[in-house]
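Missing here: one protein chain of the complex. Every other protein chain is in place.
And now, chain A:
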Amino acid sequence: MNAIDKTKPTEEKRSRYSAGVMEYRKMGYWQPDYEPKDTDVIAVFRITPQDGVDEIEASAAVAGESSTATWTVVWTDRLTACDKYRAKCYRVDPVPNAPGSWFAYIAYDLDLFEPGSIANLSASIIGNVFGFKPLKALRLEDMRLPVAYVKTFDGPATGIVVERERLDKFGRPLLGATVKPKLGLSGRNYGRVVYEALKGGLDFTKDDENINSQPFMHWRDRFLYCMEAVNKAQAGTGEIKGTYLNVTAATMEDMYERAEFAKQLGSSIVMIDLIIGYTAIQSMAKWARRNDMILHLHRAGHSTYTRQKSHGVSFRVITKWMRLAGVDHIHAGTVVGKLEGDPHTTKGYYDLCREDFVPQNLAHGIFFDQDWASTRKLMPVASGGIHAGQMHQLIDLLGEDVVLQFGGGTIGHPMGIQAGATANRVALEAMILARNEGRDIVNEGPDILKEAARHCTPLKQALETWKDVTFNYSSTDTPDFVPQATAAE
């Protein structure tokens, strides 16, 4: 039921709009019997009120400050359909095992948001409210994006299926590597690494997030040498190859110039960093659509606000925004590698990238059913501290629609970059073959790799070199709900 009562007595209205300060919960931002409409945007926040601040009032304040309210009553509300525009906090639950913090569910009417604009959506939902004094901390955990809003966005420029068709690669994860060292190589030397890695068996190489146009390597030089490397490797293998040319730059004009040059040279993919901002990302996504280009997004900077559970924005929200914004690739974690990534939370991100309908799954941090309404699929990228010896774990955890990026795990191979690339490719193909044959790759993985290494010396050397490398640290951003608990429901 929609709790807005359009026949409120005049008497009550007058007091609601008398000048002065009033509790947010009394201004209509707390409506416990409100039932969200199918077209509402819903956000769930983790709220940690200051000592002595009531959780309902704090939650209502978040609803108010992220929609129509200011700190005092304003009579100009009465010139608007203010009942509609007010965000409504309709549910507040304690966070399991975390005294002093609550999950607040807030519904927003669709009319509050400009169609197809992440800038506008985020300016509302995370605009002012994160600095609100009565709260110690605030985190945007998840959002339910109604189909009516999803359909106002273009979604990924290319998407997983069309990317695979363009690259002619089916049935296995794609393989990539980030060129290392990430800083200091000249264009000529950089292209050498790209050529060796692609010729050895990788599908992609990648610029790192901070490779733009520095004194040691200007961007045009990098692009020219990289495309020589891509084309030479392609002719040497008869297989489509690519390199993510990072077009991140100081201005939109510079980025367009770099992207145009990449297109002119025949590149199939360009890359941007998350730090360019939502508007620039959407602009580049539109450019990529117009120019048949795959668009890779590096999530540079995200851990500043996604990693700590108490305050910030969850990466699952960023993932949703980026699928709407229209990128084709997004770094979404490896679980086993060197960077933050709890297995359940990461599974949640991967589902949000790849599925058309993602059901609520609290154990994976997914608070709402999310219907993507045929929005193209976003290819997750696993990058950072992974190697061939983990292939069975990677395929088991991440599936096959993923780019596995072995940077050090390719370039650091004792017999050279081509050998490193070949080791990864052989490990991958052997594991997919075995999985499809019905073998239990989680348990038999090490044996499958050993068998494959019998006909592939580079793989044998890779397994030997990195046999003891693991990154077993506990994760910071973990789900609050364990599968067996009777969580918020």
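Definition applied: a contact is a pair of C-beta atoms (placed from the backbone, for glycine too) under 8 Å apart; a residue touches a chain by one contact, two chains touch by 3 or more; residues count from 1.
The rule we apply is simple: contacts and distances are computed from a predicted model.
Considering only "Rhamnose-binding protein", "ABC transporter permease subunit", "Serine-protein kinase RsbW" or "Ribulose bisphosphate carboxylase small subunit", the record for the omitted chain gives "Ribulose bisphosphate carboxylase small subunit", by its UniProt protein name. Touch with the chain omitted from the figure is made, among A:K377, A:H392 or A:H413, by A:K377. Interface note: of A:D38, A:D111 or A:E165, the residue touching the hidden chain in the full complex is A:E165. Touching the chain that is not shown, out of A:G201, A:G365 or A:G445: A:G201 (per the contact rule at the top). Residue-wise, the contact with the chain that is not shown comes from A:N436, picked out of A:T152, A:N436 or A:T457.
Contact with the chain not shown here comes from a single listed residue; of A:A87, A:A157 or A:M227, that residue is A:M227. Counting the whole complex, the residues of chain A in touch with the unshown chain are 161, 164-165, 168-172, 201, 224, 227-228, 231-232, 234-240, 264-266, 356, 374, 377, 422, 425-426, 429-430, 432-433, 436-438, 452, 455-456.
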